[in-house]
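A single protein chain has been omitted; all remaining protein chains appear in their positions.
Labels run A, B and C following the written order; every chain starts at residue 1.
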């Protein structure tokens, strides 16, 4: 099935009845340049994708089925945008193997589709080399199990790497008397502080400091609907980015 | 020496050449209802206060001389506003003793003259009983030795006391996996996080959370000139508040 | 019907199927010291209140029925907590008239039950007299019709009144070249700025400034569930506050 220049991109949605999948169907339906070719949940068959001529599949399913889905997609020449978690290095290698016979095919795997989170991380890395000191404050609802959040820990790790590459030493810190925990957790040489309160949702603040100034990048996430613009960017971009791409930041034009 | 109704209040400044004293002289001079009767530093004599007819003395000196200054003031019927540190319970008892024969005389001792800091603390105590959870983030320049800051620790202690009096239990916290220090230090049942960066000065943020909302009180202090309005309020109020008062919050009209 | 000391307060909910009423039923049910005696919607009869022995009625209905509801409640000796809008001075006078023969009865009418919003307003008024300058930034989703928000306009009016009472003149402002609108709207002598963005919900920030320091009070409201603690405080307090009270702030212990 070929598509005319002005025809919408035909999208298949897997996990279509899940919390994310439901949003994806809505968002794709609302986008004038995209159309839902197939919306399939756990009781549906992957063959609906080929029957419907899907060009791209969006997968928000589960770690135990996502590899089967991706094998089907690559074998049938369907690009894929994946938000399902659980991708190990081994799984990524398998995927690369599957993609080898299909050099025109693209697969995008992203742990985070929130454009704001991805941009915040990107800006943090860009700023890192220009500031002697940096700390992160992340704030979440009080039902969260891990502290710091995965996003904050990942951001800190990326900043730490950028600092190392720029030859920066840990920022000066004159603390000699500390009540246990006051100065936060250390990820690389970046202090991370985790606030937990009812009434909060998901917020991250990266603070850079130099004599006489501070630079702050903050992301506030209130609703998973915020992932949709990132998913749509992914769908559009994966068509022209053959091979395996990990991380939404790598298909953004920054 | 008696003062007419429209005459300015006659103020003596001790430690007049110090960092704070210099500002006090400037601020008193600029206030239309006050006048500098005497500006005395360590090489001056306390008798200048009586010679000049000072009604109130402002003392930003040192712990080793402040008690001598206050004995002189109380003996000579001069009210006092004191920002010098080092007041133990014992010293406060001595002061009360000295004030007993002078029931009309007032002494105000304040660890913090920043109106904003005092108001922030006061608001925090007022809000405490209405929120199931609260945390403090304080941010200072990276030359600071203690974490958390004295102000933040004091605020947390006051909030903790208000929570206890209201019968509140520690706010729910689902953290099961914590990187050491991420969740801050505990003062009473209040988490306190200390950020240290060049480019910061002195900032405190108190965050209250309940389902669906948060309330934040933030104080940013950039310059010790910010203590002056509090000192001037103290000078005006001490005249009509006999006895010993500790804490600027107790002379504010809140 | 009399209530034992440890019996829960019997609450009737009017408008029980509406967005607010549904939440009220849930919140009253969850509170150990309260119980839902009757949950009545537009198709129910007010007599259910008396049949069920309701001591307090919570009314989130409509301007066209609320006065009938309140006449019934006062005539039958039931206290009332009212979140319905549309109370004119005339209506309040009528209510006072109805309450006269029942000196033990309390009615609380509140335009805003968000504790955080009420506290923020209260703190703003308390701080107003100590700062030469103040501005408000309120931030809301971009589907809002009015700018500034009612809450921000009301806060500004209260601050303006407190400033007038303290004899404060408008804060200094050196602006000589302004792009139309940059300095916001004037409510009394308080500048108010309205930000409208998708991704925001309802946020208000009151900024006080004096040389060397700023004090900020911020309220973030994400969900109407945040009104429930205020409703419950109202239910408990109205029982011991005879007469008409307007504004939740007047039953808080501040």
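By definition in this document, a contact is a pair of C-beta atoms (placed from the backbone, for glycine too) under 8 Å apart; a residue touches a chain by one contact, two chains touch by 3 or more.
What you are looking at is a predicted structure, and each value in this text was computed from that prediction instead of being measured.
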For the chain that's not shown, point to the residue among A:17, A:62 or A:129 touching it.
A:129
Option from A:48, A:146, A:189 or A:220 whose C-beta touches the chain left out
A:220
For chain A, the residues touching the chain missing from this view:
114-116, 119-120, 122-123, 126-127, 129-131, 208, 210-229, 233, 252-254
Had the left-out chain been drawn, it would touch chain B at residues 199, 201, 220, 222, 226
What residues on chain C make contact with the chain left out of this view?
132-135, 137, 139, 142-148, 153, 171-187, 191-200, 207-214
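The working rule: only the chains that are shown with their structure count from here on.
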Which chain, with its centre taken as the mean C-alpha position, is closest to the global C-alpha centre?
C
Sort the other chains by how far their Cα centres are from that of chain B and give me the top one.
A
Could you classify the chain A-chain B contact as same or different, where same means more than half of all interface residue numbers appear on both copies?
same
Among the chain pairs here, which one is joined by the most contacts?
A-B
How many degrees of rotation carry the C-alpha atoms of chain A onto those of chain C, rounded to the nearest 5?
180
With centres defined as the mean C-alpha position, give me the chain B-chain C separation in Å.
33
Please compute the C-alpha centroid of chain A, do the same for chain C, then give the distance between them in whole Å.
40
Counting in whole Å, what is the centre-to-centre distance of chain A and chain B, each centre being its mean C-alpha position?
47
Check each residue of chain B and list the ones that touch at least two other chains.
208, 210-214
